[in-house]
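Here is the structure we will look at.
A single protein chain has been omitted from the complex, and every remaining protein chain is retained in its original position.
This part shows subunit A:
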Amino acid sequence: MAKSKAARKSGETMKIASSCETVVQGMDDEDDEELQRALADDIISASEDEGGSDDERKHCKLLEAISSLGGKKRKKLTERSEASIQVSEFTVNAEGEGDKINLSDLIGTLDKTPSALIKTKKQLKNLQHNQSTLETPLTRKETEKIQREVAFEKTSKEVSRWQSVVLQNQKAEQLVFPLNQEPSGPKRIEHVVAGWKAQTPLEQEIFSLLRMNKQPLHDPVLTPTEEASLRAMSLEEAKIRRAELQKARVLQSYYEAKAKRGKKIKSKKYHRVQKKVMRKEYLKQFDEMVKTDPAAALEELKKMELSRMKERMSLKHQNSGKWAKSKAIMAKYDDGARKAMQKQLEVNKDLTQKLVIPADEDEEDEEESAETLPDFVNDVEPILDQVNPWMRGKLSTEPMMEESNRLDPPVWPREVGKPGEGQDDQEEDEEQMEETEEESLLRGFEERRKLRQTEDVKVAPMPMVENDDGKKAEILEISDDDEEAVEISDDEEALEVSDDDEEAGLSNFTSLFHGLVNHMEPPADQPKAGPGLCQGESPALLEEGLVRVRTLEDVELLSQDISASDTALLTTQILGTEETDTQSATQQADKKRKKMIDPNEVLTKEAKIIEMPLAPTAVEDVEDKEEQRVIIKEAFAGDDVVSDFLKDKRKQEEAGRPKVIDLTLPGWGEWGGLGLQPSRSKRKRFRVKVAPPPPRQDQKLPNIIITEKRDSSIAAHQVCQLPFPFEKPIQFERTIRSPVGRTWNTQNAVQKITAPKVVTQLGAIIEPIAREDLIKHNRQAVTGPSINLESDQGPQKRRSQQKKKHKRKKN
């Protein structure tokens, strides 16, 4: 600690010094100058006083001598005996007198060695500009606090390594001490029996076979390869590796998701830009590759060549497709189509361009020299036939292309200029090339706006238009013309867009038109339909009417009927109502009684008569009359029994119901006395109603009374406080639902269920867990000692297990 303190102190001093410096440096230039001036003045004055310095020294010595006489030791003021006038603390001597060291002075030397320390130079420059001062160092208390925190974190991290071990041991069903024993379980015969050998030829043969194939020789033993794989990686390593893999997978999935999203974007513009970026990047890479790894670059080139060959072989971009053919037909009349075809051809050309492999620079040079004469010199003069794309396909683009190809892969035709087209087109194209993407986008928007405006213009007069087909067609044609006029774009895409727009516009238009027509129709239809309805549909309506309306004859008949059956009907009706009334009354009564339990509903089970093979010998000779009396008694006794029972039940129910508490005090707020009842409102107010009890168990059992009293006697034997890990009764109940004792279980099951939590070996020294065991323990924890509750083995296996058990158990 002492050492570190000292170190810290020195560090602090250094800090202070540097801060001073920076403070000085941090001043503005003007301030700097002023300061320097002031310093210079001081120094000058010091030099003027030099003459008197000898006297001073003597004086000092005298003072020292006096002080030493006093007996107390004083601190010696060390004398500086350097030659210079100004002694810097930092052992840097300034050259000029009275000069303060400037950072620029120090940096000055750097200028002479420009390449070496650019970085430091930069840093220093930054420092010079940096005006902020360094913070004062923390107080001791605070630093100690921080140190404590750091130390705590460190130690807690160290200690927390044991957490898992401790937890495992806590959770373990059984701990067998000493802990790190050899794992119990089946062992190889070779391990157990030292001198065992395969003796019989059959055995030898089998074992040789097994060994040859690296198969396990005994039932549960792992194969050597499996064991090796188990041993190969520790848990932590595996964890780290797993984490790495996970991360990689996650990254991959992110990337995939991103790519998917990008792929889904429909904007052609976006994809174009994307492609461009890709191409640029690719180019860059390729360039670098040419420099760094020419072999790989060659490979790349070969790939390009391959793609070129494929392009040549295929009919892509050859203007042989359906679309191309249609365009060829259109090309006569449509400039756009023509251009599109041209573009296709150019693409083809670009793709099929032979690559020049930059194998040797010399060769290249030679080639260049050879190619100073452009190819198109040999070619036929460009025919200014805009109509024929085939003629234009071989235009003088080649030399430029070749030049560009030397640097670029030939994948992308867009960047290459396209001279040699029709003058107007060429100009336009060039313009387009210059246009940035944004501009083109903006232009697209403008076009669309224009289109919309034209549409609006077309739609506006629509309400005036009558619904004549001819006229509609005319308008359509007009709109088409307009749109054609509007079309300026030369790109294929632009064309398509405009086409789309056109279609959309059309569809909009038609829908609008239809809507209008529909709107117009109903009022027009109605007056027309009016007379038609009167003629055509009225008979049906009339027929319906006939059905509904009674004729005079019917009325007459009815009246007769009524007169005849009037009285009877009335009487029956009255009777009926009466009946229903009585019925409803009885039903209500029934309902009420149901609440009260109908005695007829109690004991309703119909009895089945059993035939008896043997008639009981009637011992007593009972007289008939008496028998009858008994029978009558029995018959009437039943009612009594039932009603008694019901009364009893009702009484019980009443007793179980909580009573209303009446808290009215007579005389408060009104007169009280004999024969005076508190007012009704008061009684109502001070009557405390109690919540109804839960429904009785025998609510739906008419001939049963079940007591609602709780039997508290068993509570003394029940668990009322849950042991530690349990929080809710249901959890605990689940764990104690099956008995543990020998009366209900087999011996083996009892032993397993009631196995002690800690087993120690007699005489074994139990040592605390060593640090080295930590990782091992972690690994072992999975297969640690535990009671095998899962396996319910047959009798033979268990016997062998029991024999092995010779450990002393101790709780």
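Please note the rule applied: a residue touches a chain if its C-beta (ideal position, glycine included) is under 8 Å from a C-beta of that chain, and two chains touch if they have at least 3 such contacts; residues count from 1.
Just so it is clear, contacts and distances are computed from a predicted model.
Its UniProt record calls the unshown chain "WD repeat-containing protein 46", which is the correct pick from "Checkpoint protein", "WD repeat-containing protein 46", "RCC1-like G exchanging factor-like protein" or "TMM27 protein".
From the options A:Phe177, A:Tyr282, A:Trp323 or A:Phe726, the residue with contact to the unseen chain in the full assembly is A:Phe726.
For the chain missing from the display, the contacting residue among A:Leu175, A:Met330, A:Ala749 or A:Leu774 is A:Ala749, taking the whole complex into account.
Although one chain is not displayed, its contacts with subunit A can still be listed: residues 171, 173, 219, 602-603, 605-614, 616-619, 634, 637-638, 641-642, 644-645, 648, 698, 701, 703-707, 709-711, 713-722, 725-739, 743-746, 748-749, 752-753, 789-794, 797.
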